[in-house]
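Only one protein chain is missing from this complex, and each of the others stays in its spot.
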């Protein structure tokens, strides 16, 4: 079987990362990649790492052409997928949307954070939030998968076992997260110039960030009830990688003794989650370019605070890699297909 | 008045930073700088930025020579100052120790974290912990000042107003701190190679770091009682700068309205603490090379968690700059003398 | 004496660098700084390193106000200064133009590289090309100084002694130069995003760069005749610093023995040129933030190629620092005033 894939909005970092991964996927053929602004330009001219791998040029988005695909990935800014998805759904095409359009179930919250009304409430309801470690079975049969955000992936995976087992105070969760600059996309913003963010570090969105409601929604699901979570993202002077340091109060300090086993069991069958030995310090470089989340647990003396450090590559397990993982699940392929290569270290 | 200054252990990053700052200090003459390993080498050969500024060469440490100074800075690994300080005290020399030897009052805790018994308990007791924003008056007359650590400076300053006023739960403090690589000093460790830490980010010391007891001691002082603080440091792929994101639970959410004014008042007369407008995001580059701490407050909706982001240059306000600030206070100079230049941005 | 200074176009990296340097210059008062796009914004809001140093806000450029200054710096894109300078000249104001408008004497060449006709040929002729190491005396009395470009400064200084003495083949000069990203200025160009240039290195403008005619003009002056020079700039994934590796063929290999002495003599009285020992490798960090050019000579066995490695900070000796140096000369101040601080290392 060869899956005919279309990519909408391929000029950003998520788009090129999809192309990089799919270039060596044995069961995929990329049949079109769209960009309004760059229509006509060969993708390998924009991304020279793809020279020799693709003959494709960017094309104007055309639902007729996309409707001929087995699967369409949206790698677009928010607001695009919600307008195009209904027609593709009608055409029987399956979609993995890497944008935020279908991630939130509460559309008032969505409208509030994204500054526009949602235009496809029907599909927002039907969409499966594609975190395979939580809802693998639903993904298998989904027609529309909302691919999780980068921060939400790192944060949710790290908190999951604690909340699912009800071991921590769900009202006192703190996620201090840090990301490389590629998370901001590939637009000509002064604030993302090398001269602005090189050799510097800062928090941003500390009073509220779009990923907060997505994180909250996921953590509520895991906890089976309301949660209180503080989420502060930071910008690291590097390109790829997210590290999230998570803090939660253990209800019963005696549970510390079984946390490591709990985490290992929770993710034992997960090909893309690696629980490192207690007290390890996962490095973002250990997942650079790889569809992996690595995490480790820590405890400080005389404290009942569980500390989890969780790392992913924001463009892979936080975006394009997870999207391909979802595609593999949707089409009954081996879940790791095309995602086997180790991270690039150093 | 010209202060004759000696520097013990000048080959590390703290040493060269002292030399950089003192090169333009109008009331200081550096009369000796010691290094056992590099004795005889001109300092400008090791640090070419100092070519044309110093004719000095490193010399063997010699208490007779140091005893002739008005002030001696120790920029040594722990364990050195505590052996040399008593003799210098007897000689009437004043000392600012940038190492950890005299920072902790509880010498059992010190011995536990630094792996050796303290050899100068008398002076450990007499030493003034030199955070000018807290104990300026004691510094004026101190013969021995223990210069605060880098993380403790950023963390304490950010928590101070909250704890002094008793506005937050002192048992639930979290300090998620991040530092550039110069904080690890200038030793040939594989783990600090550019190839190891470039383009990567990680937590370290998450199960316990030497700065934790120092932070706890300072915060207890501010709170006037015991505190519970979780402190996790991280390594940023850059050279200079610390950002600490601090989390505390407000006892009374209504207090949010007066926090900004409280912080501004607390540091109104402080030349080296800058409270930025509510909701700002201090960047480490805004203090690069400058003896400044900049901080800002944040609140997330429906939350009673106060968020403080605090930045310093670990080598300046976190080490050499604060040491010179202490020297200025000790010798009755203008506190900002030699420390007026703005940060290097970009 | 206090020099009243105006800055036109202060929002770029050259503008903020001027402000950083002038903040501690004892004889300067910045009376206005203009920006059409940011008029009304306090400079310290855009550049938080200047908080506490300046109360100024950006203002609309106004020749009446600028005409009241003793000196105006232009830190504008090309094409701006040439339109405003004539009026300021008439008003008796002195100008240091950091843009390229008055650097080239051949206005056809200028028009060709900058894509517009020159609008002030009269002042292009009168302007003094402000490389103090070559034409200090003319700068003293100049009303209009064209501040040299960054690459041209590093390249000219390194070739000067060889060409002035006629020791090398002037037709076979090669300048392989590398610059940090701040050289490209502070505009929202995709190509200068951290995500684009971080962790990567490339040549650019290898078929022709605007600094080539400026370099050629300067080298012709030094050689007293025509030269042939190949100049290839490269982009380094860092913020500040230029390194130029220069290659020239010695006419008489025996001259190798006297090159070091020749270079040392040539720059012996120059406060801002440092000839390091033969075989040294100047690092850009050794001049970071400092108005210095450091250089060193090399020879490979069995070769008559002289190799010169020359480093500057592109924003300081390559722009704002040299501009202040020129101002000091023009106003009879000590040439090093405000420029004494050592480079920031590490």
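Letters A, B and C name the chains as they come in the text, with residue numbers starting at 1 for each one.
Methods note: a contact is a pair of C-beta atoms (placed from the backbone, for glycine too) under 8 Å apart; a residue touches a chain by one contact, two chains touch by 3 or more.
Just so you know, these numbers come straight off a predicted model, no measurement behind them.
Of the listed positions A:4, A:53, A:105 or A:118, the one in contact with the omitted chain in the full complex is A:53. Although one chain is not drawn, the whole complex shows that of C:7, C:50, C:88 or C:212 it is C:212 that touches it.
Interface residues of chain B facing the missing partner chain: 13, 181-182, 184, 186-190, 192-199, 237-239. On the side of chain A, touch with the chain left out of the figure occurs at residues 13, 16, 19-20, 23-24, 47-53, 182, 186, 198-199, 239-240, 274, 276, 282-283, 285-290, 294, 315, 340-346.
Considering the complete assembly, chain C touches the hidden chain via residues 172, 174, 176, 178, 180, 195-196, 198-204, 206-208, 212, 228, 230-232, 234, 236-241, 243, 245, 247, 249, 279, 281-285, 288, 298-303, 305, 307, 309, 311, 346.
The definition used in the following text is that only the chains that are shown with their structure count from here on.
Taking each chain's centre as the average of its CA atoms, chain A and chain B sit 38 Å apart. Chain A and chain C, compared by their mean Cα positions, are separated by 45 Å. One simple way to say how far apart two chains are is to compare their mean CA positions; for chain B and chain C this gives 36 Å. Looking at chain B, residues 198-199, 239-240, 282-283, 285, 288, 346 sit in touch with two or more other chains.
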